[in-house]
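A protein chain is absent from this complex, but the other protein chains hold their places.
Chain lettering (A, B and C) follows the sequence in which the chains are written, and residue indices restart at 1 in each chain.
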Amino acid sequence: MTTATSHATGEVTYLEAISQALDEEMMRDERVFLMGEDIGQYGGAFRITEGFLDKYGEWRILDTPLAESGFVGAAIGAAMMGLRPVVEMQFADFISCAFDQITEVAAKNHYRWGAAVPMVIRAPFGGGIHGGPFHSECPEGWFFHSPGLKLVAPSTPYDAKGLLKAAIRDPNPVIYFEHKFLYRRIKATLPTDDYIVPIGKADVKRPGNDISVITYGAMVHLALEAAQMLAKEGIDLEVVDLRTLAPLDKEAIFSSVHKTSKAIVLHEDNKTGGIGAEVAALLAEECFDSLDGPIVRIAAPDTPVPFSTPLEEFFLPKTSDIVAAARKLAAY
Amino acid sequence: MTTATSHATGEVTYLEAISQALDEEMMRDERVFLMGEDIGQYGGAFRITEGFLDKYGEWRILDTPLAESGFVGAAIGAAMMGLRPVVEMQFADFISCAFDQITEVAAKNHYRWGAAVPMVIRAPFGGGIHGGPFHSECPEGWFFHSPGLKLVAPSTPYDAKGLLKAAIRDPNPVIYFEHKFLYRRIKATLPTDDYIVPIGKADVKRPGNDISVITYGAMVHLALEAAQMLAKEGIDLEVVDLRTLAPLDKEAIFSSVHKTSKAIVLHEDNKTGGIGAEVAALLAEECFDSLDGPIVRIAAPDTPVPFSTPLEEFFLPKTSDIVAAARKLAAY
Amino acid sequence: MDLADVTSQIKRADLLHMYYYLRLTRALEDRITALYRQGRIVGGCYTSHGMEAIAVGYASALERDDVIAPFHRDMGAFLIRGITPGEVLAQYLGKRTGPTKGKDGNVHMGDLKRGIIGFVSHLADNLPVATGAALAFKMRGESRIVVAGTGDGGTSRGDFHEAMNFAAVRKLPVVFFCTNNQYAYSTPLRLQMAITDVVERAKAYGMPGEIVDGNDVAAVYLASKRGIAKARAGEGPTFFEFKTMRMHGHSEHDPAKYVPPELLEEWKKRDPILAAERLLIEAGYGDETYFHEILERVKKEVEAALEFAEKSPLPEGPEVLEGVFATDADLSHQATHSRSAA
Partner (left out) sequence: MDLADVTSQIKRADLLHMYYYLRLTRALEDRITALYRQGRIVGGCYTSHGMEAIAVGYASALERDDVIAPFHRDMGAFLIRGITPGEVLAQYLGKRTGPTKGKDGNVHMGDLKRGIIGFVSHLADNLPVATGAALAFKMRGESRIVVAGTGDGGTSRGDFHEAMNFAAVRKLPVVFFCTNNQYAYSTPLRLQMAITDVVERAKAYGMPGEIVDGNDVAAVYLASKRGIAKARAGEGPTFFEFKTMRMHGHSEHDPAKYVPPELLEEWKKRDPILAAERLLIEAGYGDETYFHEILERVKKEVEAALEFAEKSPLPEGPEVLEGVFATDADLSHQATHSRSAA
């Protein structure tokens, strides 16, 4: 397995960045422990905790029965008693089984009676891997509408590591949406020193002057691709990576749109009631005077994630969708 | 109890309208049956099914164990086998316990393998009754982001009866949000004939020319009150009652805003990620050219519903909020 | 329970302590009920009337650093863990001096400093949470334990199952109890489960279970002591079924016409306070004069508490916006490790 020293060198994947963050936080703080299905000997469905069992033992790498509500509830209790649980959903889709514990217990405890619940739920989410309706979901929209929860969704190895560390150190319940499609597809060289990416701060992944593309997760890469293509046509996209979905970095969103006057809101989640709706609503509310065109949303249609290849391809937002929308908006 | 013939005469409350709809549908169609906690001998926490047990027996008025996921799941199975279950949540808040069954099973079955799930979940929702964080919630925002579900939320006895009948006759899972605050507070004389209010159709509760207030549930009455006050100042509000929350009646929303050019989106649910965000986003996307001012959202702040009277008063949107926002928007 | 068993196993002072809390619970809840009838209470009103022995019994069996996850009829446990009658009444009146500062109501009182996990309406939700607290104690090698409860109704929920199973698999230091008071709201046991004793549920988890007379405070206390000792010794969880009867409606608004009057008559004879008094008399630990004294004392305490609560300020509107998220400072003040250790 990776060790703290080996973390320093060479390029790492998005998946390895997550693994490093967990390892380093566990070494830094003995209160940090992991819970979930098959995370021990097996190293997790995606092998993110491979080797952790040997290093940390079966209490800090705690294999649970198949019971998401039960182990999320247990994480809440452990967090209140001073531990720092990091719970793994085998797939983000199964978080629906723990919905009640997350929204009614974890999210509300501090507000109701002052008990902080410092815990993280890791949720491997998103499509593009032929997972079908139950292994490809983007459940962030549900939790976005639940005061008391923080939501993050990194798009790069750097952010993946830094946001996970920040999430573990946060005094609140944080759902960490890690995009399965990115696991082994992107790489980067990371700083050798300990660092965090602060929760609540968006990041301009590409500055531009004509249109703001506000997005997160795997879609960031599509937006960057589209930006590159459009640059040749003289359309200059600014790509704003939200990184934190709740609470939204309104300042960053507004300041981008104040500059560009036009906005495309992009996500892989279903369109209706997605986080993009809130971003668009905020812009229509707070930046109305700056807007030089309609706010365009690009998102998956309002259906479950279909299984078969041509269906999933149709379902997922594409670079060409962004290009087409940007051209139209630029001409507006 | 009320009987079919007694349904014809006199004013009925919102609560009685619901009760009538259930009774008439049960008489009309022997496949319709009710499930839930304490709906039998006790007649339900709000006494909506008082007397039903004697009339329909303990299988059609089926008292369940305290297990929301279990009985919603059972309703799904019964619906697929040809029955028409109407499930009562004792309070809408407890629907979180059945979240997984609703979003993963009921919502997706027809899409995935063609099995229609004709069922209704009645969810008594909303605040203003000193219920605190677990007896006052507006959970519609969560389900709004779940393709395959229909959501309705009547604001009057007429709509309450007509929408419930339509929901029971619909071939899909429908969540029926009935506002507890309205139960005994509003009355109306209803038609003597069988009628439905079609799902998917908004209703202009007050025509006006200056500003569209797009809202639903108990807030409709605040909007009407505000409209009355503002009329004296020469500000003419149009009050659009969505009635159906999913799928939204886009045409009605757009045509109102095409006329007025200004929109206030109002709901009792938390602001961020609420249904109002989608309405605002749709307007910013599709009616941009018609808009003569920012889209204003009025909603509860992003907190759980607090218990103590001054807190709950502060939390809930007020008529004065609408009046103030409308004045400002009118002057824009 | 047998007199000799009681006197040999429970100290006089402990029994008198429990008697006091039985009386205090009853006096406080009776006052709350009266206030409710006068329309002075905000929200609903659930009491433990006739079931006081359960909370008083188990909470008396705890050590200071232990933690409870009470259910909604455990007033005695709140009091024994140190929430004052004044705070309780402030909570019921929505005052800022209540444990939730007006954010939540009635029995939804939590306070980590006093080892109380705040009740969540959604029944059984706190059982998994309790297993997590126990897990923390076990992982840190502390000798603390958790006692977590539910009603008969709550045992039908999936979270009950998932919590019981997890606790058993990991041999966590937790004691579960079920207050079997024959009804869940209006729903009788026969419509809730196809077993007659809730304790049967424990078999599904390989967990030892025991039926205990929930109206006998000494029996509840001694059973809890046994379960707690086992949990503390690393022998894992135990499940107790405390048999009792709900003597009022589900909440005070409920006339409970669905309960056969004979059943109430029968259980009235087994009132836990009367039973405790009989026991104290037999043991020679108390007499009518003493009981009267205590009664007067708790009445006075409750009236003083009400004065405190009534004089307390209501929260102000903008406080709504406070506390959705915890800060680092909040967290660093959070009582988590053993108080003795700290």
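Note that contacts are C-beta pairs under 8 Å (C-beta built on N, C-alpha and C of every residue); 3 or more make two chains touch, one makes a residue touch a chain.
All values reported here derive from a predicted model rather than from experimental measurement.
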{"item": "Contact list for the unshown chain, restricted to visible chains", "value": "A, B, C"}
{"item": "Option touching the unshown chain, where A:R84, A:R112, A:H135 or A:K205 are the choices", "value": "A:H135"}
{"item": "Listed residues A:T189, A:N209, A:Q228 or A:S308, member touching the removed chain", "value": "A:S308"}
{"item": "From C:H49, C:H161 or C:K225, residue that would touch the chain that is not displayed", "value": "C:H161"}
{"item": "Touch residues of chain A, complete complex, unshown partner", "value": "37-38, 40-42, 45, 63-70, 90, 93-94, 96-97, 130-135, 301-304, 306-311, 313-315"}
{"item": "Residues belonging to chain C that touch the chain removed from view", "value": "156-162, 165, 168-169, 171, 190-195, 200-207, 236"}
{"item": "Residues in chain B touching the chain absent from view", "value": "33, 59-60, 62, 64-65, 67, 69-83, 85, 100-101, 104-105, 108-118, 147-148, 150, 171-172"}
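Throughout what follows, only the chains that are shown with their structure count from here on.
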{"item": "Centroid comparison with chain A (C-alpha atoms), farthest chain", "value": "C"}
{"item": "Distance between the centres, which are taken as Cα means, of chain C and chain B, whole angstrom", "value": "37"}
{"item": "Whole-Å gap separating chain A and chain B, where each centre is the average of the chain's CA atoms", "value": "32"}
{"item": "Chain C: positions in contact with at least two other chains", "value": "100, 103-104, 108, 120-122, 158, 324"}
{"item": "Overlap residues in chain A, where contacts from two or more other chains coincide", "value": "100, 104, 108, 111-112, 147-148"}
